[in-house]
Every structure is written in structure tokens, then in C-alpha cells.
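A single protein chain has been omitted; all remaining protein chains appear in their positions.
So, chain A:
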């Protein structure tokens, strides 16, 4: 069993993947990428790096499985309830002034944050005129997100988060429980569009009043973070909002001067003119 991957070995894997399949992992944060590969090898019962490299080169289906495994990100509904409280109180009232509200969830994983946003918009009476674009590079994530299914076992935590975020409704009104799963109500999902978009290689595709990209930058190195902040800048309407994860900083970004800080601890920024 492989416990550790050296920097050289990681470079070899990245090279193979890039040249054979066109996915570019060069600017991913190394420590977490290494641990994803090690975990994938355990998961797929691959005992040596030679075997991993050979199978990646000869089995496209195995490659697909690998990419879906290493880029899978867990997510939660109403993670960091204080963030959602701020959206309710500070951000949504501003967005309400637009005739059509366009929001981009970049790196949406299996959709839990998008559903949370849809609930906020619904409660603010804005959902009907909102369009939520939810993208991820991982097709398996998107397929799951499209079903609107969330494991029932997490609903207790999510309900708690929802209440902490200032939610005053009965959270169970937003889903139907079916055995081990909860299905988010279709009326909440009808204005959500899930599609594939790779932040590393793909471009601007629309203009938004709010971009949420929480806990995606942690997987990128600084140059890539810089590049993606610039992509977000170009994708935002003037005075549009950008929300990052609570431990993600724009401190290192040259682009930061183009944004004002709306809330420091919760990492909400706003595009300047």
C-alpha cells in the first residue's frame, strides 16, 4: 500500500493526466492533491504508483473514476450560518433592486449550497426572478446535484444551521423525506441550472450580481487563485458581490485592490467600478 507520494511522483501523475486527458492540475495545492491521490489508491485498491500510472494511461474509464474521486468536495447546507445571515441581511436587499438576479455558484459540488441560496431567495421573495448558475468540473457531482437528493442523516445538522442563519420557517417544508433521503422541493430548484465548467481552463460565460465560490480556492495554489479571482472580476457586474470561504483570503491577490471588503471575517467582497 502506498502511504505517501513524493513531489516528483506527483509531477509525473500531473504530466500524464495533462497530456493524455487535458486536465491541468499543475496549479493545485500539492499537499491536498497528494493526499487525494493516496486516498484514491486506497479506495481503488491500487497498490503501486506504477500500477496507477499504467491504468491511468490505458483505461479511460479508470481515469474518469480517478478525476471524479479526487475532485469530489464535500459540502453542507447553510455551512457557516453567520455567512447566510449576512446574505439575508446585507446582500439580498441590495440584489433585490435588480430586475433579474443572476448568481453563480462556482465549484458547487453536489449542490447543497445552491439549495441553501434558493431557500434564502425564496424567503426574501426573490426566487422567481433569480437565476442560479451552478457549475463544477466534476460531472458526477453535477449529476447528483441535479437529483436534488440530500442524505436524510445530515438534515438534523442542516436544520440547526438553518435556524442559526436566521431562518424562521419550518425547515422540513423545503424537502420531502423518502426513506434515507430528503428531496429538495422542485419549486426551489426550478431556477437552478447545473453545468460543467472548469475554473482552471474555462472562461467567462455570463455576468452576475453575486458569485459564491466557497472552499474551492483552498485546493489551488496562489497563481491559480489569482487567475480565478481575475475571472470572477470579469464575470461580475459593477458593484457585484464575491463570496469566498471563511478561511480563504484575497490578501495575496494583486486583484484585491479592485474589490472592497464588505465583511472581512465572512470573506464577502464587492467589485469596485
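Criterion: a residue touches a chain if its C-beta (ideal position, glycine included) is under 8 Å from a C-beta of that chain, and two chains touch if they have at least 3 such contacts; residues count from 1.
We adopt the following convention: contacts and distances are computed from a predicted model.
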| item | value |
| --- | --- |
| Chain excluded from display, named as in UniProt, from "Cysteine desulfurase", "Putrescine ABC transporter, permease protein", "protein-glutamate methylesterase" or "Cytochrome c oxidase subunit 3 family protein" | "protein-glutamate methylesterase" |
| Full-complex contact with the absent chain, from A:217, A:241 or A:266 | A:217 |
| Contact residue for the chain not shown (choose from A:36, A:144 or A:189) | A:36 |
| Missing-chain contacts mapped onto chain A | 3-4, 7, 29-32, 34-36, 72-74, 79-81, 157, 160-161, 164, 215, 217-219, 221-222, 225, 245-249, 251-252 |
